[in-house]
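Apart from one protein chain that is not included, each protein chain of the complex appears where it belongs.
All chains are identified by letter, namely A, B and C, in their written order; residue positions are counted from 1 within each chain.
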Amino acid sequence: MAKGLEISECQRFGLATVMLRKNANHAAVGAALQVAAPADPTWVASNELTMIGTGPGMWLALTETPSQHWSATLAERLAGVASVSDQSGGYVIFRIAGSSARTLLQRGAFIDLTPPAFGAGSVATTVIAHIGVIIWQIDDVPTFHVALFRSFAGSFREWLDTASVNLTF
Amino acid sequence: MRIPCPYCGERDVQEFVYRGDASPVRPLGEDGFYEYVYLRRNSAGVMREHWYHAQGCRNWIEVQRNTQTHEILGSVFARRVAL
Amino acid sequence: MAHFSLLALAKNALSGHRDWGPTWRNAAPRKAYDIIIIGGGGHGLATAYYLAKVHGITNVAVVEKGWIGGGNAGRNTTIIRSNYGLEGNTSFYEWSMKLWEGLEQDLNYNTMVSQRGVLNLYHSDAQRDAFARRGNAMRLSGVDAELLDVAGVRELAPFLNFDHARFPVMGGLLQARGGTARHDAVVWGYARGASDRGVDVIQNCEVTGMLRGPDGSISGVETTRGTIQAKKVGMSVAGSSSRVAEMAGLQLPIESHVLQAFVTEALKPLIPGVITFGAGHFYISQSDKGGLVFGGDIDGYNSYASRGNLPVVEDVCEGGMAIMPLIGRVRLLRSWGGICDMTMDGSPIIDRTPISGFYLNAGWCYGGFKATPAAGWCFAHLLATDRPHETAKAYRLDRFATGHLIDEKGQGAQPNLH
Partner (left out) sequence: MSRLPTGGLIDRAKPLNFTFDGNVYRGFDGDTLASALIANDVKLIGRSFKYHRPRGVMTAGSEEPNALVTLGVGARAEPNTRATTVSLFEGLEAVSQNRWPSLALDVLAINQLASPIFVAGFYYKTFMWPAKFWEKLYEPLIRRAAGLGRASMLPDPDHYDRNHAFCELLIIGGGPAGLIAALLAGRAGLRVIIADEDRLLGGRLLSERHEIDGRPAAEWARMAAAELASMPNVTVLTRTTVFGVYDGREYGAVERVADHLPRATAGQPRQRLWKIVAKRALLASGAIERPLVFGGNDRPGVMTASAVSTYLNRFGVVAGRRAAVFTTSDSGWATAEDLIAAGVEVAAVVDSRTSRHAAAGRVQVAGAEVFLGAAIDDVRGRTARSVDVRMANGQSRRIAADLVAMAGGWNPSIGIGSNLGSRPVWSDTIHSFVLDSAPAGMTAIGAAAGRLSLSEALSSGATAAANVVADFGRSASPTAAPQCSDDPAAVTPLWHVATRKTKAFVDFQHDVTDDDITLAAREGFVSIEHLKRYTTLGMATDQGKTSQLNGHALLAEATGKTIAEAGTILSRPPYLPVAIGVFAGHHREAHFRPVRRTASHDWAVTQGASFVDAGQWKRAQWFARPGEQSWLETVNREVTTTRNGVGICDVSTLGKIDVHGADAAVLLDRLYVNMFSTLPIGKARYGLMLREDGLVMDDGTTTRFEEHRFFVTTTTANAGKIMQHIDYARQVLWPDLDVQATSVTEQWATYAVAGPLSRTLLQKMLPDLDLSNEGFPFMAVAEFRWNGMPARIFRLSFSGELAFEVSVPANLGDAFIRAAFDVGHDFDLVPYGTEALGVMRIEKGHPAGNELNGQTTAGDLGMARMLSKKKDFIGRVMAQRAGLVAADRPSLIGIKPIDRDARLRAGGHLLACDAASVAANDEGYVTSVAFSPTLGHSIGLALLKRGAARHGERIRVHDPVRGADIDIEVCDPVFVDPEGVRVRG
């Protein structure tokens, strides 16, 4: 692997799609979860819960310490405010970090990943190598998390392998 | 072509699915379905169109676009328009 | 008009080719005609030619806003075929193929009709069965069709990617009589033939409005070169159908989309006929000059801009590299876009309209070129007799209202999916 690049896969997490009910608002989601639900493509974390903005009134709720009843509990807390669909089994999440991480992702994603267009706290739902991805930047290392549907994981790894070999050229 | 998504920002056209003319309104009764299904504006100039951000926020948006120059004048969520 | 032949060519060589005259008369508009055809593309000129030749109607003008053949006639990828599966299409396109087969002798103009075969690849049992359904329909209509297995495809096109494919080739549907023709020559040949029979071919004459008789019928056209009266006006303006029809107050079940095409630098002979890789949105043939001519899907959004965008270029080249990785180092030389008038079921319209005196030949989607002779023949028949020609009778304008659709792909009223 190229210098300045670390790629790993997150092993354990809970993930759910949260969609705002009609006549409910962001604030109610935030109040129910005690974490602000961002109105734009950014993410906010607190209390072991990360709310990742993926659309208007739509988020991925993420926890790295899921209990077995995590999504059911989430649904209960959001009753009347938002619908919850468990996605914990449906995605894989890659952690791509290091000084070359941005270069690598930029070769795949046709969105501007350089600051100030994109930085820690930013989220983008887009496409890499014909595979739908949700990218969110964790820190300024930089570290990116890239979530994609589980079925594509093999093809995504193949793209990562190819693209990361020629990072230095 | 870059389509401005009201949520995601400017994105490559290939993230979107095109439906076309946004002006037909689904009739309520029995009449007008032929026109609704088959007669769409085919303007040479600015059109209001429905695009689906399939590879982004999964929202249907209404884009104002010039079919002669491909210039895009703006976009809003389709649902806001309908309200 | 000088007869063309090798002898004539040799004779003229002796005089430095100074005695050749114009290929067609570049006419100025007269006040009135029996029939005006709007659009000097292949279809319009073929219509005029057959009006004169078959129906003896020569008081005809073809009005063209620019130069003849400047629309889709000069922007297509020159493929001719009649490998359709639905009643209504098969016999029409076969009639077209029959006309192609005698066109050069009929026109005394070498349109380079080259029947080197059209091969559609399949990659699954379901696709094979769908092709079998189509091939059988073709055979029932007297059209040649062969269903090949993978060995048969290998024999025809050993250079395809059989061993490392994402969607492995399982076989193909071959129409050996399909092939290509020199698109510009078709336009010039029909223009020459029509002009020689008395038709006025009027270039740089854009229709700007319709003339109406007291009963509301169409009685001629307004143009940038003045008013021209006519008993009947037929439009054959692929890429502008909605705009011209609107002048007559008619809204069509048509959307205009851009289709890109590509040609590579010239190479020595490489591809025998036309190969279509539907699973990868890619088809390819090789011109007599040696360029690989290829294309894929329409860009997918309404457009009158005659040019497309990069994602489709990438998509088409990915399809090419999926099935024919030997073209990786071959260079794309030129790309262009044509405006395709896409109907709601993917099939064309040749019909009278609710407006008296106004006739329609439109909605050829991305397949108008191969239809040129038959579309001209059938449109001429409609204009001359006011009755649809037998092979084009399914191409009615009211079929969307009545539900008698001709939807080869089964995609429904979403033109960009046809």
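Just so it is clear, a contact is a pair of C-beta atoms (placed from the backbone, for glycine too) under 8 Å apart; a residue touches a chain by one contact, two chains touch by 3 or more.
Source: prediction; values computed, not measured.
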Chains on display which the left-out chain touches in the complete complex: A, B, C
Hidden partner chain, touching residue among C:D34, C:E104 or C:E222: C:E104
Residue among C:Y33, C:F131 or C:F358 touching the omitted chain: C:F131
Interface with the unshown chain - residue positions in chain C: 4-6, 8-10, 13-14, 16-18, 20-24, 26, 66-67, 69-70, 74, 87, 90-91, 101-102, 104-105, 108-116, 123-124, 126, 128-137, 139-142, 145-147, 159, 161, 164-167, 173, 179, 182, 184-185, 188-189, 203, 264-270, 280, 286, 288-290, 305-307, 309-310, 313-314, 316-322, 325-336, 399, 401-405, 407, 409-413
Interface with the unshown chain - residue positions in chain B: 1-2, 10, 13, 17, 19, 26-27, 30, 33-34, 36-37, 50, 52, 54, 58-60, 69-72, 77-79, 82-83
Touching residues (missing chain, whole complex) on chain A: 17, 19-23, 58, 68, 71-72, 82-83, 85-91, 106-107, 109-112, 114, 117, 129-131, 149-156, 158-159, 162-163, 165-166, 169
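Here is the rule we use: only the chains that are shown with their structure count from here on.
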Touching groups left behind when chain B is ignored (all other chains fixed): A | C
Chain separated most widely from chain C, comparing mean CA positions: A
Inter-chain centre distance, chain A versus chain B - centres from mean C-alpha coordinates, in Å: 28
Separation of chain A from chain C, taking each centre as the mean of its C-alpha atoms, in whole Å: 48
List of chain B residues in touch with chain C within their complex: 1, 12-14, 18-21, 34, 37-40, 42-44, 47, 49, 65, 67-70
Complex contacts: residues of chain C adjacent to chain B: 242-243, 251-256, 300-305, 309, 311, 315, 344, 400-401, 413-416
Chain B contact footprint on chain A (complex, rising order): 40-41, 54-56, 58, 110-111, 124-127, 132
